[in-house]
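Shown here: the complex without one of its protein chains, the others still in place.
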Amino acid sequence: MTITSPRRLGALALVAAVAVGACGGGATAAPSASSEPGASPAQTGAAGPAVPSGTVSLTGAGATFPAPLYQVWFEQFGTIHPNIKIDYQAIGSGGGIKNITSQTVDFGASDAPMKDDEIAALPAGTKILHVPTALGAVVVIFNVPGLTDLKLDGPTTAGIFLGTITKWNDPAIAALNPGVTLPASDVVVVHRSDGSGTTNAFTAYLAAVSDAWKGGPGVGKDVQWPTGIGAKGNDGVAAATKQTSGAIGYVELQYAAQAGLATAALKNADGAFVQGSVDGVTAAADAAAASFPADFRQDPIINGPGAATYPIASFTFLLLYVDQKDQAKGQALIALVYWALTDGQALEKGLGYAPLPAAVQAKAIAALHTITFGGAPIWPE
Amino acid sequence: MIGAVPARDATLAERLRAGRSPRRRAVDRAGRGLALAATLACVVPLAAVLFFVVAKGAGALNLDLLTKPAKALGTGGGALQSWLGTVQMVGLATLIAVPVGIAAGIYVSEFAGHRAARAIRFASDVMVGVPSILVGIFVYVLLVLPFRQFNAFAGSVALAVIIVPVIQRTTEEVLGLVPRELREGSLALGVPSWRTTLSVVLPTARAGVLTGVMLGVARAAGETAPLLFTALGSRLVNIGGFGEPMDSLTLFIYNGARSPIAALNDQAWGAALLLLLLVLGINVSVRLRSMGGVRA
Partner (left out) sequence: MTTLSRPTRLPARRGPRRGDRAFAAGTRWAGIAIVSLLVGIAIVLAVESWPAWRAFGTGLLTGTTWDPTRDIYGAVPFIVGTLATAFIAVVIAAPVGLLTAIYLAEFADRRLATPLTFTIELLAAIPSVVLGLWGIFVLAPLLRDTLDAFVIAALGWIPLFAGPSYGFGVSTAGVILAIMILPTIVSIGREVLRSVPAAQREAMYGLGATRWEVATRAVLPYARSGVVGAVILGLGRALGETLAVTMVIGNTDAIPTSVFSQGQSIASKIAVTFNESTGLQSESLVGLGLILLAMTLLLNAAARLLVARTARGPRR
């Protein structure tokens, strides 16, 4: 009976093909009532890209780091253009890259730019455009009863996450926090269990400040953690930290607010202790904007110069196919991203993200012209 | 007296013959007490889960949860897309699984030779034990990768794969209980055997087959793992879009459970209560019926 199985599998796939085809997976350019066809969403001067008039569904997946921002964006854009439905699943940056590689989504999202070997692993002929949308701070959150102010420097933070500092009243922590009463309780590290751009930025920081980290777990979206509890997503880390007394974790700024947890002030390159904040990230971004790479694959900005600069800042990217397979989807996607890069920027500060520096914003908008359908630009210059 | 403790090397029979000493009676009482305690201990987790799901979920299971879609940052949103997704995907899964499961059950019960019956029965038994996350990978490879889209159809197929063996086994069992005389009577009247099966045997066993189907539905409604890589989950209300991602109550609970936002935790409890009402409701009603009536 085993011999029949490939045939059965083929038949199953066939059934599926018929069913999915019948259900119309994707954007059918059905002539439905459109709101303000061709209206430009932009109020920033230059003519924005056209918004398709038919019903379009876009599926995206990836980073949890910008997820609150994206969810607000996509809801607002959906209100302005009810014919465009955007579904974003926050599964992790690794998921954004996996699914853009296996082409199971219309767009991906990651805070870690794709590595060279990840780009090499793309199907032949597939090109991915990294579009920066925002910046965020990776902050260290903690849940220690009675403790609200905590200062940490690089080596101490690395020691905690390496598992060499195991008590909250460790001399290394005490030395940085004179006059603060530290409990003798255990330090419980909470880290990510999934492929994460937040992890990539945070481990880049730890590797920059600690040779033991660099030679040990290293830098990446998913590393071998020496200690602690794993949790899925920025939300999972925030929730586990919130629930566990003595816990310490790392998340995007917005999630610290969601969990209502205090964040540690980190010692920056100038030796000042700074809290993660939109301003601290903006300072880092402005310093990095001049050297922003042409392919947009900007690594996290670690220990940027400046007294007010927060030491762990990261761009977050949408991952788009340069060659779109469906014109309506391509149009909708460009319109959405254009809106996010222009009007959408105003929503960032309120949610704990830093808007793009003007120079980067202009480059990102210009890059949208390179997206094509059938070889021709969808939004010609 | 005989009540003396029997020697170490005394055989069981000798000790029994020695009569019911107080000590043995004490052991008997203690053993039976222990067994009763164990039985009660089995009921405790059920009670505890029910208590907390009701206590924490009752407040959250409100009109908003049922009528509003997910909203950014949680507050003011609901699980409309989730219960709609569960209903649709479980519905389609049932439509796929019922004919296959019943037909396979009929085949094993009525037609299959000894070896074929054994092979199918074994496959079914093992399929019930295959971790559902593996079914998720299987369907992801067959129905997500080729179509380059996470889709609710793949989710439904994954659920169907999980419940087909349940329906097959139940069908087979209840068909085996149908009296031989019924079949023979029908066949003697010259009714072809396929019509006998469909219009005499199967209807007689209807209640039992329905039990299997409903238990399959309840199982499918509670599955999460096979949906993670197939239906993916969604924040949008999706009605009939089986080519696109879809949410389910289980995915909603999984996501809400690991949120730092208290409102989303509450919504997860509310969704859990809704799911429990559905799943336990089906189980209780189906089992009560099959227990109460002899109408096999």
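In this document, chain identifiers A and B correspond to the written order of the chains, with residue numbering beginning at 1 in each.
Here is the rule we go by: a contact is a pair of C-beta atoms (placed from the backbone, for glycine too) under 8 Å apart; a residue touches a chain by one contact, two chains touch by 3 or more.
Everything numeric in this text was worked out from a predicted model, so none of it was measured.
Of the listed residues A:I84, A:I160 or A:I229, the one in contact with the hidden chain in the full complex is A:I229.
Contact with the chain not shown here comes from a single listed residue; of B:L187, B:A207 or B:A263, that residue is B:L187. Here one chain is not drawn; of B:A119, B:L210 or B:V237, the residue touching it is B:A119. Summary of contacts with the chain left out: across B:V108, B:L159, B:V213 or B:M246, the touching residue is B:V108. Within the complete assembly, A:T101 is the residue of A:T101, A:Q254 or A:Q331 that touches the hidden chain.
The missing chain lies against subunit A, touching residues 1-2, 4-6, 8-9, 12, 91-92, 94-95, 97-99, 101, 117-118, 121, 186, 188, 193-195, 217-226, 228-232, 240, 243-244.
If you put the missing chain back, the residues of subunit B touching it would be 12-13, 16-17, 19-20, 24-25, 27-28, 30-32, 34-39, 41-43, 45-46, 48-49, 52-53, 56, 99-104, 106-112, 116-127, 129-135, 137-138, 141-142, 161, 164-165, 168, 172-173, 175-176, 178, 180, 183-184, 187, 192-195, 197-198, 218-219, 221-225, 228-229, 250, 253-254, 257-258, 265, 268-269, 272, 275-276, 279-280, 283-284, 287, 291.
Just so it is clear, only the chains that are shown with their structure count from here on.
Centroid to centroid, with C-alpha atoms defining each point, subunit A and subunit B lie 38 Å apart. The residues of subunit B lying in touch with subunit A in their complex are 71-73, 119, 142-151, 153-154, 157, 232-236, 240-245, 258-261, 265. Against subunit B, in their complex, subunit A makes its touches with residues 1, 9, 12-13, 16-17, 19-20, 23-26, 57, 59, 61, 68, 71-72, 75, 85, 87-89, 102-105, 231-233, 235-236, 238-240, 242, 255, 258-261.
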